[in-house]
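A single protein chain has been omitted; all remaining protein chains appear in their positions.
Lettered A and B in written order, each chain numbered from 1.
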Amino acid sequence: MTPPVQARYDVIVVGAGLAGLLAGAFAARRGARTLVIARGLGGTHLGPGTIDVWGYAPAASADTPRALAPNPSAALDALTDPLHPLNVAGRPALAAALGELQTMGSEAGYALRGTLDHNYFLPTALGAVRPTCLAPDSMVAGDVRMPGELVLADVPGFRDFYADLAAANLRAAGHAARALPLELPRLPTQREAFATDLARLLDQPAYRAEVAERWRPHLTGVTRLGLPAILGLAHPEAAWRELSERLGVALFELPLPPPSVPGMRLFDVVRGALERAGGRLIVGPLVRGWADEPGTAHGILSETSGHTRAYAAQHVILATGGFRHGGLESPAPGQVREAVFNLPVTTGLEWFAPLYWQPHPYARFGLSVDQALHPLGVDGVAWTNVQAVGGLLAGADRNGEGCREGIDLATAYRAVQALEL
Amino acid sequence: MPPTLSTEILVIGGGATGLGAAWDAARRGYKTLLVEKGDLTHGTSGRYHGLLHSGARYVVRDPRSAADCARENATLKRLMPSAIEDTGGFFVALDEDPPEYVAPFLAGCRAAGIPATEITPAEARRLEPLLSPRLARAFHVPDAACDSFDAAHLVSAAVTAAGGEVWLRHKLVRLLVEGGRVTGAELERLSDNTRLTVLADLVLNCTGAWAGQVAALAGCEVRVTPGKGTMIAMNYRLVNRVVNRLKPPSDGDILVPIGTVAVIGTTDIAVDNPDQYAIQPWEIEHLLDEGVKLIPRFREFRALRAWAGVRPLYDAAQGSSTESRLLTRSHAILDHAARDGVEGLVSVVGGKFTTFRLMAEEAVDLAGTKLRTARPCTTAQAHLEPPRTGFHVLRRRLAASEVTPRPPLVCECELVTRPEVEAALKVSQSLVLNDLRRDLRLGMGPCQAGFCAVRAAGLIHTARTTSAAPEPPVADTNSALLEFLQERWKGLQPVMWGANLRQMELDLNIYRNLLGADRLPTARPPETYPTEKTA
Partner (left out) sequence: MTTMATSFDLPVLDTQLTADLCIKCNICTAACPVAAVTELFPGPKVVGPQAQRFRAPGAPVVDHAVDYCSACGVCSRVCPHGIEIAEMNLVAKARLADQRGLSLRNRLLGRSELVGRLGSLFAPLSDLPIQNKLLRRLAEWTLGVSRDAAFPRFARQSFRAWFKRLGSAPAPAAAMPKVVYFHGCSTNYYEPRVGQAAVAVLRHLGCEVVIAEQNCCGLPLQSNGEFGAARAYAHANLRKLAPYVRQGYVIVGTSTSCTLTFKHEYHAVLGISGEEHDLVSGATYDFFEFLQMLDAAGQLKTDFRPVTRPALVYHAPCQFRTHGVGKPAADLLRRVPGVQVTETQAECCGVAGTYGLKAEKYQIAVDVGRGLFSEIRDSGAPTIACDSETCRWWLAQHTGLPAVHPVEVLAEAYGL
């Protein structure tokens, strides 16, 4: 028996990762009464805080490593698989989504730089290079193709960044790089410093002045200085700009393992856009689908504080991701289940590769959808008022292709566009 | 001409058996050298479920083994309490288990001197709330949980303290045999491929599942059946006592709390090669099924990791292959002079971790006789004391991290601190993160090195960056990282579903996407990374 309806919405988005928040923001900005509901926060907090669209040129053979693609749009032309989520959503949706996200960034005072025909080649905290399409000001100066030695700040007492190792790897790849010990004042003494602690310190103008004074004397001859990604949480633009000016160098951040400060900033940008447009965000409940029969949903069921509440919706958008946060569940070896509506999942016989970092076949498991992102039911017929976006879709190896956020953006945009709000 | 050294007793094998023998020999004043091809407990000792047997498991079918276990259980608790958590154990019969097993079980416990006290099923379930409501009988026995790595380190330190030497990463190339006598061994030091010759008055072959291979180097036939046993570590400490099924021993009927995890085991399958075996999916299903019988909610919990070890099963009858579980778990000391006409070689075969000290005592007794310098064993009265004393308790690591200021952690799951890692790096000079794992438990927790491997790699690289070597090859550090992740992957793949799959997604996103670890230069090509158990 369905519990009484708690509230009614035009659009309910399940999932508060980038795809979910964007779908919600796009819908709310177009006038839909929108709810984004999720158990927990999503991938923004775990990612680099950049927008990866398409990172690599096709490999010459299975054994040769792929080259980084300088132009994601051109490289995407070589992606002919019509079932890849980027192709399902289409290039116009991708381009429009990037533009609207950049607008949201400007509205929030946090610019995301880049265009669809250009990838930045940015250094990672281990000293590899990763391609990305949109990045904040605080990162772009690190592009390894730009001139100037990459000097990496070795901050004592901060455990998630090893400048020696990163610089050594950058040098091994032919980039001029070195580590430079630089102390940060007033670090926590009673426990480890988290990236968020340092970012909150750097939000404060007085602290930035102190850091600048301490570091400036060591920076003669340095044109660009790399830091772990701690350049402010609430005021990142001010933190980066002001500190760069005071130090007289081009600062760039390197994203770290979670909690990701740049990821949290990205979350704040999109969440702000959603809420300013009148959308509602509920973080906490576990969501199950509410449909009497397959094919059409009444809405969702929210399990919260031990009890179930029903939410009615005209449209439901599933942005629950892949296996990481349970959009796809694997309750036993070899089994997979879509968590909200028990939609059929496109899988394969093999799941895993013998080497850990080879592409694993399971990464491509997910929902198959039509051109409007409606998932196909057991009978092959698309659900009428449910759509799936982001990592829940089949057909992409998001870690390996460098397309994670690109899929989120393009599919979220296409889904809302198909609603014709 | 490779360099030559000489010693009285050369012990081959750095597992519990070899360490015990080297310690006993050194304590008795023999000049002793132990060599091991990998790290301590590289073989079976590092891959067992950690149960310090009360002996009750063997009372019906293998009473001699049971009696040995009972005595040694008490002895080891006195000898090395800091490596042992004195959890106690239960034997529980479910309503489906044969009630006629109980009487011989109790009789056997009495005969072996094992105190088995009956408690009501209700009391058993009050103490272990996850246990099945279908419990019919329950008995308490003095089982305990032993950390074999801690134990190995204690004994290894004791070997050195007693004047012996321990050489790790020295592989046995061949035994030197002259005129029907084993005179020593040729070894290869793996770090630089140097060959060395060691001359010994007596060679003790303590290589467990490999004992047959080593004896064959002297032309002696010893049939050791490697009995593969697969086990699963469940991520949460589901029980606080060892729980055994009260029925004839078979697969998956032991659940052992080892620190923060609970290990269920094992299967028992004879294999041909102690270096090549894989875990089959049916074994995992079987273990989970058995787990469900003990704990109905078993499959709800996260299976963290699966691995297998090979039991060194010695078939004294040397007959045709029998069901490996029926082979005795008793040990045997083989004097090859009497048995095969080859002097200078004694093999220690069979046995189990719990009886390692006893096996060592008997082996060194024989060695002393053969060397005509018999001296008495004193290990039973010894006490191996590290800085901490008393039994190992689960909360010690937590207490150590709850001081102010809190020590910086490298492995947060297992509370391994940065000073510990840096100290271990200084001592071992090792680039193998897997050795850090063995020493410190780094990477053994729920995130399976998701966060700590890169921190440890960073510390390794920093430790190697000195004024003498300002630019150590980064490919070596990268290989250390990637090979460690691959080693972790071996044990994850058989249990990759549920929360483990979520973990893998997170870790892969960090390593491949965020850090680009898979695109870094490495010292060795990926094809050489072990994808299954290899030597």
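As a working rule, a contact is a pair of C-beta atoms (placed from the backbone, for glycine too) under 8 Å apart; a residue touches a chain by one contact, two chains touch by 3 or more.
In this text, all values refer to a predicted model and were calculated from it rather than measured experimentally.
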Option from A:Gly42, A:Pro85, A:Gly105 or A:Gly289 whose C-beta touches the chain left out: A:Gly42
Touching residue (missing chain; options A:Asp143, A:Asp164 or A:Glu192): A:Glu192
Among A:His118, A:Arg200, A:His218 or A:Arg246, the residue in touch with the chain that has been omitted: A:Arg200
From A:Met264, A:Ala291 or A:Leu367, residue that would touch the chain that is not displayed: A:Met264
Residues of chain A in contact with the chain not shown: 4-8, 35, 38-42, 45-46, 188-192, 194, 196-197, 200, 258-259, 264, 275, 280, 282-286, 302, 304-307, 309, 312, 324-326
Those residues of chain B which, in the complete complex, touch the missing chain: 86-88, 126-127, 129-130, 140, 235-237, 240-241, 260, 301-302, 391, 393-395, 397-399, 402, 406, 412-413, 415, 445-447, 450-451, 499, 502-503, 506
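The rule is simple: only the chains that are shown with their structure count from here on.
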Between chain B and chain A, distance of the C-alpha-averaged centres to the nearest whole Å: 42
Parts of chain A lying in touch with chain B, wherever the complex brings them together: 43, 46-48, 52, 65, 124-130, 157, 159-162, 164-165, 168-169, 171-173, 189-192, 255-258, 322-326, 329-335, 351-352, 354-357, 360, 362, 398-400, 402, 404
Complex contact set, residues of chain B against chain A: 281, 284-285, 299, 404-406, 408-410, 418, 451, 454-455, 457-459, 461-462, 465, 471-472, 474-475, 477-478, 482, 485-486, 488-489, 493, 495-498, 501-502, 505-506, 508-521, 526, 529, 531
